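What you see is the complex with one protein chain gone and the rest in place.
First chain written, first letter: the chains are A, B and C, and each begins at residue 1.
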Amino acid sequence: MSMNLIEKDRVATINPLKTCQPLGAMWAVTGISRAVPLVHGSQGCSAFVRYCLSRHFREPSEIAVTSLHEDAAVFGGRKNLVEGIQNVAIRLKPDFIGVITTCSSEIIGDDVIGFIKTAKGELKEKIGEEAVEKIKIIPISTPSFVETHLKGYDNTIKALADYVAEPSQPNEKINIIPGMVNPGDIREIKHMLRLMDIESIVLADISDPFDAPLRPSTTEYKPYYPKGGTTVDEIVDSANSVGTISLTKYAGSGALSLEKKYNVPAELGPIPIGVRNTDQFLRNLKKLTGQDIPDSILDERGLLIDSMADVASRYLFDKTVAIYGDPEITSGIARFVGELGMEPKLVLTGSKSQEFVKDIEKVAKETGAEIDTMIDQDLRSMEVYLKDNPVDLMIGGSDARLMAKENDIPLVRVGYPVYDRVGYHRRPIVGYNGGIQLMDLITNTVLEKYYEPEHWKLQQ
Amino acid sequence: MSMNLIEKDRVATINPLKTCQPLGAMWAVTGISRAVPLVHGSQGCSAFVRYCLSRHFREPSEIAVTSLHEDAAVFGGRKNLVEGIQNVAIRLKPDFIGVITTCSSEIIGDDVIGFIKTAKGELKEKIGEEAVEKIKIIPISTPSFVETHLKGYDNTIKALADYVAEPSQPNEKINIIPGMVNPGDIREIKHMLRLMDIESIVLADISDPFDAPLRPSTTEYKPYYPKGGTTVDEIVDSANSVGTISLTKYAGSGALSLEKKYNVPAELGPIPIGVRNTDQFLRNLKKLTGQDIPDSILDERGLLIDSMADVASRYLFDKTVAIYGDPEITSGIARFVGELGMEPKLVLTGSKSQEFVKDIEKVAKETGAEIDTMIDQDLRSMEVYLKDNPVDLMIGGSDARLMAKENDIPLVRVGYPVYDRVGYHRRPIVGYNGGIQLMDLITNTVLEKYYEPEHWKLQQ
Amino acid sequence: MPFKLFEVSKPIPERKEHTYVKHCGDPEDCLPKCNSKTIPGSMTERGCAFAGAKGVITGAIKDVAHIVHSPVGCTAYGYGTKRYPTTTDMPDGSQFPIKDFNIKYIIGTDLQESDVVFGGMKKLRQAILDTNKEFPFVSAIYLYATCTTGLIGDDLDAVAKEMEEELGKPIIAFNAPGFAGPTQSKGHTIGNNVLFSKLVGTTEPPATTPYDINLIGEYNIDGDLWLLKDYFKEIGINVLSTFTGDCCHDEIGWMHRAKLSVVRCQRSSTYIAKMIEDKYGIPYMKTDFFSTKYCAENLKTVARFFGLEDKADELIAKKMAEVGPELEFYRKKLAGKKAFIFSGGPKSYHLSVPLQEELDMDVTGVSSMFEHEDGFEKMKSRLDEGKLVIDDPNALELEELIEDYDIDLIMGGVKEKYFVHKLGIPCLLIHSYENGPYIGFEGFVNLARDMYTAIYNPVWNMLEFEETEEPDVPNVEEEAK
Partner (left out) sequence: MPFKLFEVSKPIPERKEHTYVKHCGDPEDCLPKCNSKTIPGSMTERGCAFAGAKGVITGAIKDVAHIVHSPVGCTAYGYGTKRYPTTTDMPDGSQFPIKDFNIKYIIGTDLQESDVVFGGMKKLRQAILDTNKEFPFVSAIYLYATCTTGLIGDDLDAVAKEMEEELGKPIIAFNAPGFAGPTQSKGHTIGNNVLFSKLVGTTEPPATTPYDINLIGEYNIDGDLWLLKDYFKEIGINVLSTFTGDCCHDEIGWMHRAKLSVVRCQRSSTYIAKMIEDKYGIPYMKTDFFSTKYCAENLKTVARFFGLEDKADELIAKKMAEVGPELEFYRKKLAGKKAFIFSGGPKSYHLSVPLQEELDMDVTGVSSMFEHEDGFEKMKSRLDEGKLVIDDPNALELEELIEDYDIDLIMGGVKEKYFVHKLGIPCLLIHSYENGPYIGFEGFVNLARDMYTAIYNPVWNMLEFEETEEPDVPNVEEEAK
């Protein structure tokens, strides 16, 4: 019946459950059509992120870097950035360049906005004013030593609202800020919007860029750009939408910015994981757009409800779960497993988020469970906890896979990163369909682990 | 490079990989809107099938029975059937009654067509001619001792073509005979048709009846009928379509009947499992409807191709597979695993089908594999085979789950029946999306079994 | 008016006699009509005699190969339908080579059209030879007639006799074709008769004790038997033969050596207990081990027979201390919930009192698909005024029942489960269980837990989309209070 906050008892972070802001920015910029993330930092800042994103999505992650070295540490990164922007602009002919800072460029104190101006000026002489004006070059401040990757994502979306969005004619569309969810999740959101007959602008839409068809005959080469992503024109138009829904409270600055600057009403969260959160998402959509909720969606809801009736109490009730990951996804899953009659025993996030604590308090109240809650914590804390408090199931990303294995606890993979299995980025966990998928995954994991030994119980 | 036919060396059938015709008929009739399958046989004939279908789909399977007993064996089943039809008609007010014979009613030699007439006559006196004429009451002959459940399905679709379809105005639609595939498969087919902007009549569409939302507010009660199914009007209209595609060569009689009687061109097979079979399905659609194949479908194709490029050679190449089940699904999967670079080492079906042999010969030629092939065989033959010829993976239904476990061979569940896990009926294996799903399933099974022991290999 | 005709059954008024509403002043023989033919065209939950013989009675035996002489369907349906786990332990201390052999394999003759025309006996003979070759270690081979072979007149007994001589291994024929009798109960009877007449008295146990019982009608559904056996062992009573859960073929043969027959499932197997008493003078008692009270009472009764009542008391006290607090938790949660029990047979009278008295639930009524009058008498006697006792309800009647009686929980089978869910009501598997065993002390806790989780599944509070959010979503338990 309560939420029990467990504080970190170390200064050392062991196996972090978060990473730094620039990753979130590179992620978001990849969701823009014909965009290039340009990291103003050391090569590691691009190389590591490309590696991490590629292994999760099994897709290219094409990121440029200004290659800061010792001289920049002394004299500043002006030369690198001004040159870098021009090289990207000329060689890759993008529609959008997101200039992403890092710990080094932030500490050095580079005047990114000024450098962008300089670069544009020099560029105009090389390729002409018109060509330069066609490229949006946006500064994205993402100091690595402040908050987490989610903040970097949030700052990027805010930069789109602040630097790109422009009011003109109302467009009857809804803006969706998906947060750092998978292509499958964004597609499921778009599927729901389609059923509700709502047009949308997704800020930013990584679904195609991070899950692109292999079709040489229609692919844009030299430079390669993946299919899809939100166009710059759409981002410009986002100031004219009927509302913005950020699927996550943890990355809603862009929505608030659009509200403040252009009177586009904002709704922040909850992420539509599980029944009640998805219901709320639909209510928010209805509120902002006036569209009715059609039978087709409610039938999909009915399929999830049907599965829950058939399966949840029978196989899942009272199974204990440890859930870890980004705050919105973690609290969303905690609520959903509660809806399934399971017990979220431990929830864990790397963010230092009071919102998360409130979310979990609500889940504790709804489920009647005692939920041990860790914020600003790391995976080592979970490992130590689980030694004394074993659970039936873990739900989260691949980084805890060895802990799961060692403790013989089955792991249901969700979110980012999942690199030791395939297809998870394509599998939604949001919406009613995502609920079915996630419940199937959880149930089949339980059946395999806890029912197989008495196989006759699986005959029904 | 060759197909090696292995004959059954027993008379006894041990753990059959097939069942009798009536099941296929009850399956198909459930795909008709507001229809009641009425089994003319012993109570076991309905009870067992209801049990089997319910545990696979985790859905109601509402089937009426004429409850034949000793007296019928002596005097014939006339009274039971005539009464049974009337009780169904009056109490359940259906649009359609499929009168399904069994071994007993076939051996007794009941004149089903005559009895239906008698029942209709008596009914008219009770509920009036108009009400009776609204109910299609169709004889479906399914002697249990001839061929398999697939034949029962085939006979049912043929009965629809022969007794229900009526020519009137051309309708620009395509008829789809899905065969005994899952709701998820039919939905994937309909998804493809939607992308191609083709309207269809599915003969018969079990996708909603066997995967229906739980929504009391919109459900038809007393009597309960599930959402969906093909309406009788649609079946009537099937004589006016531009063509019929049966996804399976093994249940194409209905298509041939429509071709012969009403000049509706028929294409039989292949089931669109894997890349090349799905390509062929699209070509057939184009041929019959004249519709172009849109980019949206080809992008979905591209996602499958992309996954195959990323994953197949790396994790799956040369893994050996035993595939068992209904002939079309089995040969379709055999071709697909060949496309994935895997080796279909054993294929096994309970049908005595020369078509299947031809299909496998083609796969053997394409893959260069030596494929041991069993037709008209049972699961015991597979078990014995596997003792001497272990494979890396089994693909098929739940009935071989204990064999898989005992031999420590991971089992990828597909087709019917799957009762020891959840959600498989909802998961397509057809079409490009089904290909992705199936490949993910296969790959994750391989990763878990063969890569986990050296977990570092999963870091990428 | 002790009988009720459901609205939906108005067109078939014969159904009225099958639905009895208990009135305490009624004479004893005022019961629903039962064990008679189902009205054609019903969605009955009944099965066939073959299911009763193989599915219920013989399918639990661990060391026998079963050959279904039929077109492929009956064989296929005979596979994997019952939760009858078996060990490899044999009474003489040896090990049978395959665990759950009874679950793993089913054999059939896969009759074709030509066999129907020319007869299937030759095929059956060969199938017996094949079976013996494939599974040479089985202790016996059982043959099953089906509708087809019944109708074409294949003589299974003759084949059995002939092949038994050829193979030197018991071969037993069961002539319970699907169409025999109104329900699967006919198959139980035939199964009992055949096993008694062919086997009992033909073997001797490796050892006997003064405390030997036959445990009859205990099929080890989801491990029920293993719990009961532990109880008896602790009390000092030895289960010499089980009929037929986790038993071996030879065990049936030495049932005449027990001191007492304890009948668990009274519908399916009182027959054999009676025949053993008649022929060998071994007394039998009908028992009831569901719930703590029945289990305690009946353990004591059996123990008393052997002068072991003290040991029984000890066991009962220990068990009650173990399960008491948990049961108390569930009692609070389940108090006042309306349940309807739709069992195959006896569970409809085993469970009504425990649910009402031990868990404070309200049993709206019970029904059975194959009980006979004696069973319905017990059902009736264990219900309160105004409650329903129904024979063979069909799907449509079930709908009306749920709607009219505001039921919280149906206990039924797979055929009902998903159907009932579609009506927005939980349904618990009571034939094969959800997370059993359900018998005895621990089993009753399992049952209570499964009822609790079914009723408190949060989904029942989310059935429909709400246009406005509840300001604070209550948790299910609060809600359900």
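By definition in this document, contacts are C-beta pairs under 8 Å (C-beta built on N, C-alpha and C of every residue); 3 or more make two chains touch, one makes a residue touch a chain.
Worth saying up front: this structure is predicted, and the values here are computed from it rather than measured.
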Chains on display which the left-out chain touches in the complete complex: A, B
Per the touch definition above, residue among A:Arg55, A:Lys120, A:Lys136 or A:Lys158 touching the missing chain: A:Arg55
Hidden partner chain, touching residue among A:Ala28, A:Ala72 or A:Ala255: A:Ala72
Given A:Ala28, A:Cys45, A:Leu282 or A:Leu458, the one touching the chain that is not displayed: A:Cys45
Absent-chain interface as seen on chain B, which is shown: 275-276, 279-280, 282-283, 293, 298, 301, 305-306, 308-310, 312-314, 317-318, 338-341, 365-368, 454-457, 459-460
Missing-partner contacts on chain A, residue numbers: 10-16, 18-23, 38, 41-52, 54-55, 57-70, 72-73, 79-81, 83-88, 90-92, 102-104, 107-108, 143-146, 148, 212, 214-217, 219, 221-224, 226, 350, 380, 399, 402
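FYI, only the chains that are shown with their structure count from here on.
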Per-chain Cα centre nearest the global Cα centre, belonging to chain: B
Distance between chain centroids, defined by C-alpha means - chain B, chain C (Å): 32
Cα-centroid distance, chain A relative to chain C, in whole angstrom: 52
Separation of mean Cα positions, chain B and chain A [Å, integer]: 39
Residues of chain A whose C-beta touches two or more other chains: 298, 301, 305-306, 309-310, 455, 459-460
Residues of chain C whose C-beta touches two or more other chains: 80-81, 100, 103, 414, 417-418, 421-422, 463
